[in-house]
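Report on the structure given below.
Every protein chain except one is present and positioned as in the full complex.
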Amino acid sequence: MSMDRRQFLKIAGISSILGFGATAVSSAKSPVFETLAPPQVEPGKDALIAKRWAMVVDMSKFKTEEDIKKVVDACHHTHNVPDFRNPDGTADTKFEIKWIWKEPYERAFPGAENTYMGEHLKDMPFVVLCNHCENPPCVRVCPTKATFKLTNGITMQDMHRCIGCRFCMAACPYGSRSFNWVDPRKTLKPEFENKDYPTRTKGVVEKCTFCSERLQAGKIPACVEAAPKGAMFFGDIEDQNSEVRKIVTTQLTIRRRPELGTGPAVYYIIGGSEHA
Amino acid sequence: MLEKAFEGGKSYWAWIFFLCALIVVGFYYYLQQFSIGLGLTGMHRDVSWGLYIGQFTFLVGVAASAVMLVIPYYLHDFKKFGKIVILGEFLAISAVLMCMLFIMADMGQPMRFMNILLHPTPNSVMFWDFLVLAGYLVINALVGWVTLGADKKGSPPPKWIKFFIILSIPWAVSIHTVTAFLYAGLPGRHFWLSAIMAARFLASAFAGGPALLIILSLIVRKVSKFDPGKEPIQAVGRIVGYAMFANVFFLALEFFTAFYSGIPGHASGFKYLYVGLEGHSELVPLMWTSSIFAAVSLLMLIFPAIRKKEGLLALACVMLFISLWIDKGFGLIIGGFVPNPFEEVHTYWPTMPESVITVGVWAIGFLVLSMLYKIAISVREQTAGIEIEH
Partner (left out) sequence: MKLYDGGKIIVGLAVFLAFALFPFYNNIGKVNAKPEPKTDTPVIQEWEKQYGKKECVESKEFMRMEHMQLLNNWRDSVVRETYRQYVSTSNGKKFNMSLQTGCMNCHSNKKKFCDECHNYMAVVPYCWDCHIQPKEKEENKS
């Protein structure tokens, strides 16, 4: 049979598309897409379980800068969070990555300050981190579900799946997310690496994960562990007997930007607490 | 018909060669960015989208603007647009291609882009954006090719193409609405949290895209024997005028809500862009240039005495295009991120590699556009004098 060039190209094009399409569909049945389920997999034997993990912070128990620094360092060292610094020692605001850090009151709760408030109140330090919202805008916008809600309430980050589009960073109303603009290993010294946790690579977003991997091993989050006594509480807020539930029910706590309807799970006690 | 893109005189090949050179340089810097990371750009933790996403946003508008020719011609039988609808469709192809390239350039892990398809997420606007852009590319390529091929043969196109032509109309509206939804649904960004975001996007698209088309048509007339015609160009000019009026009006509406309500969060983005905030006023000259160009070009388009002179019309279109490019391709993005959620001002300015990569992508777009236009022009030159029936 004779055919002209256009017909040949059309047939070749359609065959290629069908060929690739068929391969894609058949590979969709491959083990790659099968998820493991119990009883083939189990939670860790000491794993901490909750319906909804939440955190309560009592800033009045952080007495010194050192107290706050211990909490930040505990988190960042545990998770190999890189430390980008300018030559003069200040944080490099371009590349910096932070999972938990300190902000003054007027920045952590913008709009809540007033003109007559004393400077010492505006500068009162607050420890801020991802709020693991109930209704997180970041999860709503992620095109690959690289950030998603775990059944225990944690807003989790899957650094393997993240394509680095940074839509979640635009969506987060709290500025909790950081992006790896360059290779983070450049600032990590091998002797400070936590060998039990990976680093990240350039091009992915990262943030606090409420120490999901520690919870799986029966440990509370690193920041809570390193905080002064009574400064940070962590527990299942849906468990009526948990400390976080008791505090939130009986004491005045505030959350960041509550009017946005995100439902943060990090509560800040107003007025200090008696809980030790 | 494809072979017509490879037949040309010295000036055509010089232009193609120039674009290829820009592409090669842009690609070199992209390889650097791929190896070093997006830190090579001016983006940072607080302004996490910059020039690339701005260009993508602007070009989706240009792509959608093809519909401003399709609606009059196919829905309202406005025969004057018969010869130039193809120019709009080919511009759409080139623009959508650039959009996709800018998104790829902006991704932190571009090798993982298949994750969008492997793990479809209907609640994510970006997932839908990807789908509608891909669909729009296919529709315009199909419609453009089939109708032009039919014109070349001198016969009407097959009847089934009408379905895709009509489909392209709501599809064009959808691509830009979906792109607006990327911004308009984010609770933390008050500068973008506006119901008329999609309407603003469409208005600026329907002004900017056809304005570019007018400029391109005038260039086509200069470099070839194909004359799009004085009347069609004037008709497009009227459309640009109305759309630009809507665009400027909508921007004024935004200003009103922002400043009359007195809510700091709503106004601070505008303040940063137009008068500066906390001592930072890097973008102020740029934004005022955009506003002045917008006002002047709108006036030039409104008065027929000015609009009818093609030289002045071209000038108005150039100013309009630049104005919208600044506003949508740059100011809109930065204004949403500054100030940040902590009410701090961290500014953004693109770096040299970032700009070169941007120019490289535009060069790819213009390369595709030039080759497609060459084909369209060749067909028109061949069939000049033959009535085109669709």
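Note that the chains take the letters A and B in the order they are written out, and that residue 1 is the start of every chain.
Operating definition for what follows: a contact is a pair of C-beta atoms (placed from the backbone, for glycine too) under 8 Å apart; a residue touches a chain by one contact, two chains touch by 3 or more.
Nothing here was measured: the structure is a model prediction, and the numbers come from that model.
Student: Please identify which of the visible chains the hidden chain touches across the whole complex.
Tutor: A
Student: Of the listed residues A:D92, A:E134 or A:E193, which contacts the missing chain in the full complex?
Tutor: A:E193
Student: Just name the one of A:D67, A:D158, A:E225 or A:D239 that touches the chain not displayed here.
Tutor: A:D158
Student: Contact with the hidden chain only, please: which subunit A residues?
Tutor: 30-32, 34-36, 38-45, 47, 80, 148, 150, 152, 156, 158-160, 185, 190, 193, 195-201, 212-213, 215-217
Operating definition for what follows: only the chains that are shown with their structure count from here on.
Student: Using mean CA coordinates as chain centres, what's the subunit A-subunit B distance in Å?
Tutor: 35
Student: Per the contact definition, I'd like the list of subunit A residues that touch subunit B in the complex.
Tutor: Going by the criterion above, the answer is residues 93-97, 103, 106-108, 110-111, 137, 140-146, 161-167, 169-175, 178-183, 202-205, 257, 260-262.
Student: Give the list of subunit B residues in touch with subunit A in this complex.
Tutor: 36-39, 43-46, 48-49, 103, 106-110, 112-113, 115-116, 118-119, 121, 123-127, 130, 182, 185-189, 264-265, 336-337, 340-344, 346
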